[in-house]
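And then chain A:
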Amino acid sequence: MNVTSINARLMQGNQACAEGAIYAGARFYAGYPITPSTEIAEVLAERLPQVGGKFIQMEDEIASMAAIVGASLTGAKSMTATSGPGFSLKQENLGYAVLSEVPCVVVNVQRLGPSTGGPTAPSQGDIMQARWGTHGDHPIIAVSPSSVQECFELTVKAFNLSERFRIPVLMMLDEVIGHMRERIVIPAPGELDIFERKTPEVAPSQYVPYEPQDDSLVPPMANFGEGYRYHVTGLLHDDTGFPSNSPAVMGAHQDRLHEKIRRGLNEIIMVEEAETEDADVLLVAFGCMARSAARAVKEARAKGQKVGMLRLITIWPFPEEALRQLAEKVKAIIVPEMNLGQVVDVVKSAVEGKVPVYGICQADGEIIPPERILEKIEEVL
Partner candidate 1 sequence: MFAEIEQYFRTERLPHIWCPGCTNGIIVKSIVEAIQKAGLDQDKTVIVSGIGCSSRATGYLNFNTLHTTHGRALAFATGVKLANPELNVFVITGDGDCTSIGGNHFIHSARRNMDLNVILFNNNIYGMTGGQYSPMSPSGAKATTAPYGNIERPFDICNLAIASGATYVARGNSFNTRQLTDIIYNGIANKGFSFVEAIASCPVYYGRKNKLGNAADMLKWQRDNCITKEAADRLPPEKKQGKIVTGILHHEPAPEYTTEYQKIIDKFQGGEES
Partner candidate 2 sequence: MSAVAETTQQTPIAINLSWCKACGICYALCPVKVLGPDELGKVTVIQANKCTHCKICENHCPDYAISVVGGKKS
C-alpha cells in the first residue's frame, strides 16, 4: 500500500473538520452538543487526548466560547463547534475575542432557523449573524467549505488566519456539508502550511501587549504563564491593554481592529472561479449551494449557454473586488442561497447597479436543485 491510499478515507464533513483541526495543531476544544454539529465534539473528545490535547463539554455555549478564549490565552490553539441556537449564545464572548484579539476557531454547522427552527434541516441562514451577531462595530473572518476535502483544508486555513490576525475565524458549514460522506485524502504532515502565533521578541519588562511591531498592525501575543504578566479585558483599551474612556484611545483601538484585517485582505480573501472567462451569466454561490451551482454551470454549458460561477470560500470580509471585476464582464448575476436573501443584497451593493442581480432564495430546509438555477438562467438570458 502506498502512502496516498493509506491516507485516502471516506469521511463525513464534520469529522474532516475535526481532523483538520488536529492537523492544524488545535489542542483545546470546549463545546455543548447540538445537531447537526455534534460529531465534531464526539470526534475531538476521542482524538484530542490521543495527541495530548484537551476536550471539555461545558454547561452551555456561552461557557464553551469563554473556555476556548481562556485556553487560547495559554497558547493552545482552540476551537468550539455549534449550530444555530448555540451560535446565538456564542455571540457575547465572540465579541470579547474580537476586541481582546484572542485567536480561536468557531464552527457553525448551519441549520434552519430562527429559534429551534429545523434541527436537522440544512440552511445558510446565519450569514448575516456571522457578520453582525455580536454587538458593536467589529471585523470578522468567516469561511465556508463546499466539500469534505475542503472541510479539512479550510479548517487548517481557519486556524492559520486566526493565529495570523488574532481574530476569531468562523467556519460556516451547513447541515449538508457537515453530514455528507466523501472520499478525502488526508494531507501528509508538513504538506499544508501551519502558521504559529507570533510571540513577543522583547523581554517582559519591554512588552507592550497591544503595540503592533510591524505594518500588519497585529501585535505579538504572549502566552499566560511565560513571564509576561499583562492584562486582558473586554473594555476598549490602549496599547498597554488597560482600559480607557478617552475617545481618542477608544477610536484608535476600533480603527486598528478593522485596519489589520483590511491590510490582510490578500491573505484572507479566497474565491474560486469556474468557466468565467466568456460567461454571460455569473452564479455566485458558497457552501453546499456551490455544488448545485456547479452542476447548473455544467448543464447550461452543455446546452451552449455561457454560464460561469464565482464560489465564495471567504464570505466575510466579502470578496467585493473579485466580484466587481467579474461584474464588468457579465450580463447578469444569479445568487442561489438557502436563506431569504442575505448574500444577494451584499452582491447588489458590491456591483453598484452595473449588472442586474437576481436571487434564488429559499428557506425550507431543502437544497435548491440545479433545475431551479437552470430555469432562472433561461429567464435572464
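Methods note: contacts are C-beta pairs under 8 Å (C-beta built on N, C-alpha and C of every residue); 3 or more make two chains touch, one makes a residue touch a chain; residues count from 1.
The candidate set was assembled so that all candidates are chains of the complex that A comes from, given by their letters.
None of the values given here were measured: they were computed from a predicted structure.
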item	value
Candidate number, among 1 or 2, whose chain touches chain A in this complex	1
Contact set on chain A toward candidate 1 in their complex	27-28, 30, 49-52, 54, 56, 58-60, 62-64, 66-76, 78, 92-93, 96, 224-235, 242-243
